[in-house]
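Just dropping this structure here.
Only one protein chain is missing; all other protein chains are in place.
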Amino acid sequence: MKIFASDNNSGVHPRIFEAMRKAGEGRVQAYGDDEWTARADAAVKRLLGQNARSWFVFLGTAANVLGLQSMLKPWEAAICAASAHINTDECGAAEAVVGCKLLLTEGDNGKVCLDACRKMLWMRSDVHHVYPRVLSITQSTECGTVYGLEELRDIKEFCRENDLYLHVDGARITNAVAHLGISLAEFAEVSGADVISFGGTKNGLMFGEMVVFLNPELGRDFPRIRKQNMQLLSKMRFLSSQFVEYLDNGLWLENATWANNMAVLLRDRITPLDHVKLCFPVQSNAVFARLPRKAIDKLLQKYLFYIIDEADSPAYPAGWPMIRLMTSFNTSREEVEDLADAIAKAG
Amino acid sequence: MKIFASDNNSGVHPRIFEAMRKAGEGRVQAYGDDEWTARADAAVKRLLGQNARSWFVFLGTAANVLGLQSMLKPWEAAICAASAHINTDECGAAEAVVGCKLLLTEGDNGKVCLDACRKMLWMRSDVHHVYPRVLSITQSTECGTVYGLEELRDIKEFCRENDLYLHVDGARITNAVAHLGISLAEFAEVSGADVISFGGTKNGLMFGEMVVFLNPELGRDFPRIRKQNMQLLSKMRFLSSQFVEYLDNGLWLENATWANNMAVLLRDRITPLDHVKLCFPVQSNAVFARLPRKAIDKLLQKYLFYIIDEADSPAYPAGWPMIRLMTSFNTSREEVEDLADAIAKAG
Amino acid sequence: MKIFASDNNSGVHPRIFEAMRKAGEGRVQAYGDDEWTARADAAVKRLLGQNARSWFVFLGTAANVLGLQSMLKPWEAAICAASAHINTDECGAAEAVVGCKLLLTEGDNGKVCLDACRKMLWMRSDVHHVYPRVLSITQSTECGTVYGLEELRDIKEFCRENDLYLHVDGARITNAVAHLGISLAEFAEVSGADVISFGGTKNGLMFGEMVVFLNPELGRDFPRIRKQNMQLLSKMRFLSSQFVEYLDNGLWLENATWANNMAVLLRDRITPLDHVKLCFPVQSNAVFARLPRKAIDKLLQKYLFYIIDEADSPAYPAGWPMIRLMTSFNTSREEVEDLADAIAKAG
Partner (left out) sequence: MKIFASDNNSGVHPRIFEAMRKAGEGRVQAYGDDEWTARADAAVKRLLGQNARSWFVFLGTAANVLGLQSMLKPWEAAICAASAHINTDECGAAEAVVGCKLLLTEGDNGKVCLDACRKMLWMRSDVHHVYPRVLSITQSTECGTVYGLEELRDIKEFCRENDLYLHVDGARITNAVAHLGISLAEFAEVSGADVISFGGTKNGLMFGEMVVFLNPELGRDFPRIRKQNMQLLSKMRFLSSQFVEYLDNGLWLENATWANNMAVLLRDRITPLDHVKLCFPVQSNAVFARLPRKAIDKLLQKYLFYIIDEADSPAYPAGWPMIRLMTSFNTSREEVEDLADAIAKAG
């Protein structure tokens, strides 16, 4: 089976693995009192500003949930898109761990709708309702789209005006930044993000994400939050050394750019096909398309990918489910060409 | 100010108060080891079947949340209408206390939509999603409507087919049953409810609701759930004696019927008015209507009630917010006539 | 059966009941937007200082737990006596609701031991341990003893020096203040309490306690904490009117003084008996004593009270369990004399 199901189906980038190997030599202090962890935090500061403070956790769900726990009390709420990972794919972790409510908006292309967000603020008037305190966006979104600079500026202004913290689920923030052609620091500045879940696993790491606090006040209790929520690795150097290699030597951008390019290549190859309809602009490393059920079944014999929506949509032909095809740092041009050919033939 | 804001603006029915006074004589064992509590549970069994087991809590939010806690683990979910009290008016208690997620459907008239519920069951296939385990309905609904017998049968069948527990937020179940003209036992049988939050406060009690388990298995841990969640009154007789009077002597039905009748009277009086548009069928003790903003402002000078929705709705004239007018067990015919006259004049 | 098991076996003081009756007239706004609630808070300010802010909850467990939730995050801890109600008698509510850990000390007479408390502060050095943030004392204690002024001054100094908040479980604070012969304001000043769980139920109310914030910063989120944790009574006037009567007219002190005096009378009567050994100084409304098992069994045929400790204690004869005898606001002199006679005869 050839796998395009998710960017976490890929293994580890060889440079990452080599960095881990080197970090493993000798005996060092546990729990992050080691040189790799210090170097990784320094790398974050270089990329995101001297105010930034980073903490490592195992996975994206933890980065999101513990980021939210740093910003929210149980009687407060985060507003997010209905399609957000924190709402759909974390088995209710935000509710169970933080105790908070998620308030859902339905924008286009996996994005939040600020008008809808604004309408939720009436809840603040009254103790019977949770208090909206955080806006959480996903960059790039679960639809593979990317908030543009203008959209980010609007979000920043909206949050400042309404005293909302901004959380960014950045499981694929590197893909988004690569697409926008800006630096991480620019993203931080333009968006006004308070806390970023900064992904690594989906872009070549073995495991590991960071919670990056751009608002240092919010991060004050994070060390104990992380420990209590079972995210403090004892042999921390095996996590932080990955980020040292990832951040210090441009690997993050190189990998993300490649994955994005492969998605664009795939898009370009299948866009002309009559039996393929793209669903969202391709702005990161995912291609969403609707195809006839029959074509999908043919493809599933040789390729592994997810059917995202079995239901019909009024804007598309009936009987054409939506599928998702993901590329990653080590998807080869040949693999994409092969898939594109197969899609063409499945029509 | 004349108050039609909510049925909890009313005081206590004199018979209830007298029952409490009598129960207060002498020294008795605390925490429910007293005769009133035993008598109240016996009354519940007479009305809802010998399988029924009732536990007293202070208020409706507690009945709902602790009922849900008896049915749900944090990684499971309850499906409910977006307008449900557990979703909108309990300050996120279900999420904070149970840790569970609420999955929202949007039916008509404040009811759940079974088709939408069915579509949520795909989540069960995969650990990334919460597991839908409970369907929660509100009877009568937050729109003052009542699920009919046919609807309840469908709900029962849907729950049985899909291995869902049925929770009924019955803060106003007495109003619903009075409207349907059936007994409480019939309601239990037809709906197949597993757990009912059985209200009292809104229908003449001073405070107090019951969690009634019709599925005894689910109630096994309830005594400790109640204690741990701060709902075990030491001087319990002052709660249970209210229910003895309420249930044993038909007061629940008498009060609910009166409140319903006053809502119907109000509806009949204002339906013919050109500047009033009713929003939902009047099936319990609430009348929802849209009126011109100006008329509402005039009325607010002498009457207290809630504007439920400031926004325009396509089905109604622009600039006509939605208001809610509630009657209760001690709303007099004269008060309703007076309000109806005022509405007529405000046009 | 004649009941000396607990002060919550008593009913409601007639003046309290009458105040509730009056408050019940007419229709008023719900959830505390009423005159009684405003008057009750004003009464608290008169008694405890203009900085004090009071919130009503249903019962003592809620006052304790929600007071702690206002002071603690889940990774922080409260230090308390092992015998404290929050540790032994609230079914783990602090752990379940706040998520925090309780750190136990073992002082004499149900009191905390400051030396032991000091030794716990090393935990602050390291994320592997919870962070001690609160000291919680019970006044009067679960042994019926009262912290004296000198002890309270030491506690205040200890908390200030070590940046600990002071929580007072004051389920019986009125009995303690009556014993000390000081005003409530003096108690607040001398102890430096940040938050007091201020009891009512055990001293003549039907139900209801207050969380009193003397440190206003800590109380900022309390309204939503209370709502989310199911402690916001809709018909609030029936709770606050009790406190108006209780606080405005000296009833709290009158009742507490009476209950204390009855305990002293009992103590005086049974102290000379050879088959009775008192366990703690009698400083509030409880008498703890050890008697031969046989004597206890005889008494239990006509009197209801608790055996607190079946086990032998080295300081007392073997086979003499410890019992607790409690008086309350309406324990009569005759009842005490009758009990004392029975104890004498049981020897």
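The chains carry the letters A, B and C, assigned in the order they are written, with residues numbered from 1 in each.
We adopt the following convention: a contact is a pair of C-beta atoms (placed from the backbone, for glycine too) under 8 Å apart; a residue touches a chain by one contact, two chains touch by 3 or more.
What you see is a predicted model, and the numbers here were worked out from it, not measured in a lab.
Can you tell me which of A:A96, A:A193 or A:L325 touches the chain that was removed from the display?
The missing chain is touched by A:A96.
One chain is left out of this view; which of A:R118, A:K227, A:H275 or A:R293 touches it in the full complex?
A:K227
Out of B:D221, B:D268 or B:D341, which is the one that touches the chain we can't see?
B:D221
Determine which one of B:K22, B:H128 or B:R293 touches the chain that has been left out.
B:H128
For chain C, which residues lie in contact with the unshown chain of the complex?
These residues of chain C touch the chain that is not shown: 74-75, 77, 88-92, 95-96, 99-101, 104, 119, 127-130, 311.
Contact with the hidden chain only, please: which chain B residues?
Residues of chain B in contact with the hidden chain: 31, 73-75, 127-128, 130-131, 221, 223-228, 232.
Mind listing the chain A residues that contact the chain we can't see here?
Here the touching residues of chain A are 2-3, 5-6, 8-12, 17, 20-21, 23-30, 57-59, 61-62, 65-66, 90-93, 96-97, 201-202, 206-207, 224, 227-235, 238, 304, 330.
In this section, only the chains that are shown with their structure count from here on.
State, to the nearest whole Å, the distance from the C-alpha centre of chain B to the C-alpha centre of chain C.
It comes to 35 Å between the two C-alpha centres.
Per the centroid of Cα atoms for each chain, what is the distance between chain A and chain B, given in Å?
It comes to 41 Å between the two C-alpha centres.
By residue number and range, which residues of chain C touch two or more other chains?
As it turns out, chain C has residues touching two or more other chains at 224, 227-228, 232.
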